[in-house]
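Heads up, one of the protein chains got dropped from this complex, but the rest are sitting where they should.
Chain IDs A and B follow the sequence of writing; residue 1 opens each chain.
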Amino acid sequence: MFEDLSFSLEGGSALVVTGANGIGKSSLLRTLAGLVPLAQGSIRLEGGAPDTPPQEHIHYFGHQDAVKPALSALENLQFWRNFCAAAHGSGFSGDPMEPLKAFDILGIEHTAQLPAAFLSAGQKRRLSLCRLLVTPRPVWLMDEPTAALDRVSESQLLDLMNAHLAAGGLIVTATHSDLALEKTLNLHLQTGDAADLPLEDAPQ
Amino acid sequence: MAFWDYANPTRFLKLVQVVLPWLTGLCVVAFAAGLYMSFFVAPEDYQQGQTVRIMYIHVPAAWLSMMCYSIMAVSSLGTLVWKHPLADVSAKTAAPIGAAFTFMALVTGSLWGKPMWGTYWVWDARLTSVLVLLIMYLGLMTLWRTMDDPIKAGKAAAVLTLAGALNLPVIKFSVDWWNTLHQPASVMRLDGPTIHPDILWPLLVMAVAFTLLFFVLHLMAMRNEILRRRVRTLRLRAASAAHPRSAVATAQPAE
Partner (left out) sequence: MSTWAIVLFQRDLRLSVRVGGSALVGVLFFLAVVTVIPFGVGPDLNLLSRIGPAILWIGALLATLLGLDRLFQADRDDGTIDLMLMAGRPLELVVLIKCLAHWVATGLPLVVAAPLLGVFLNLEPAAMAAVTLTLLVGTPALTLIGAIGAALTVTLRRGGLLLAVLVVPLAIPVLIFGVSSADAAIHDPVPFLTPFLILCALSLIAAVIGPIASAAALRFAAD
């Protein structure tokens, strides 16, 4: 799928992946998440817990929300909080957040006791975001994070992402819209017909 | 390292081209000898008369039905553990051949059973085990057919083949147990050391002929499968001609 793709990212910075539809942004994120095996090459995470594969330091926030309609919003979040193992890395100082506080930040605290079936698409998306807050993990992989979010939630999301970067985390995000993130690098995916520009390691 | 050299499909196809005519010739000779021996050399059975000659088809077919599954199990290990690119092709193409031999073993078994037991089907431990094996073959073939992506289908089928291989002895054991519980001792016993050389030799030659036949068919089927996959890849490429075949990245720091 990809050729000659290499990049490195330091703690506290974000990589914004752009490119045309179907170019493989989602596949790149899924590969980084360890869900698609690598044909060649390697993914390394420095400063992570030893004996733990990189994908267990990663929160993957994809197109699907992994929200069960039959459970209440709080039950959904509680499950992920207890099921997903937290991970720490050197230089990353994220703290776990209480589920209700996460709801509060994202403005869905009134839905906590409601079955998730009654939530709108945007609310489900925000509920899924809360998952990233209640279990600290240094790397966030976000595929179109602003999809289905209104303008207010989008700015809340940006605040959260900036806070994650400030705590020393990493973010790799695929997006079409401009995100006002601090310390970003751009990765623009193009078709193979374009000049073969090897990707240099990012400064900083 | 010869094993790994032939991991390359092109090299494998070349090898097949060289080996196949010889193998086919050997197979024909073995069949001519085996059939001649089993029809004209081997004696009639004093009880069963001419019907005993079904054995020369039935026993090799049954033997192959087992060998075929073993080859599939080894190929599945090759797919999952060694990630050998031809292992999955080998497993996939062995399944229909194995199913065919299993079916042949069942049909000849029941044809032989008619004069012996007076009925075409008896829930004999052996026949039942072979029937279960046939269902497993057919299930595996269906699994391969229902999945579009050959790589995914190959891995899924490999998991099932290995689970089946672990279970086969258990199934055999339980069917034997079940059978002795419900029926008196088995009607016929072909194995055992007391088999007469007049019968043994034709049987062995036929077994060799069947084994050669399997390899001829298997190599042919593998060749076809490799070509079929190439056609599939070419079609996928043709369909995405407007699209990139591969993506490369360019990047520049923002800000």
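One rule holds for everything that comes next: a contact is a pair of C-beta atoms (placed from the backbone, for glycine too) under 8 Å apart; a residue touches a chain by one contact, two chains touch by 3 or more.
Being a predicted model, the structure only gives us computed values, none of them experimental.
A.B. asks: Touching the left-out chain: which of A:14, A:28, A:58 or A:157?
C.D. replies: If we include the chain that is not displayed, A:58 is the one touching it.
A.B. asks: Among the options B:67, B:132, B:203 or B:222, which residue touches the chain absent from this view?
C.D. replies: B:132
A.B. asks: List every residue of chain A that touches the chain not included in the displayed model.
C.D. replies: 30, 33-37, 52, 55-56, 58, 60, 62-68, 70-71, 75, 78-80, 82-85, 87, 131
A.B. asks: Would you write out the residues of chain B that touch the absent chain, in ascending order?
C.D. replies: Considering the whole complex, chain B reaches the absent chain at 80, 132, 135-136, 138-140, 142-143, 146-147, 152, 155-156, 159-160, 162-164, 166-167, 170-171, 173-175, 177-178, 181.
Keep in mind that, in the parts below, only the chains that are shown with their structure count from here on.
A.B. asks: Once you find the CA centre of chain A and the CA centre of chain B, what distance in Å lies between them?
C.D. replies: The separation of the two C-alpha centroids amounts to 47 Å.
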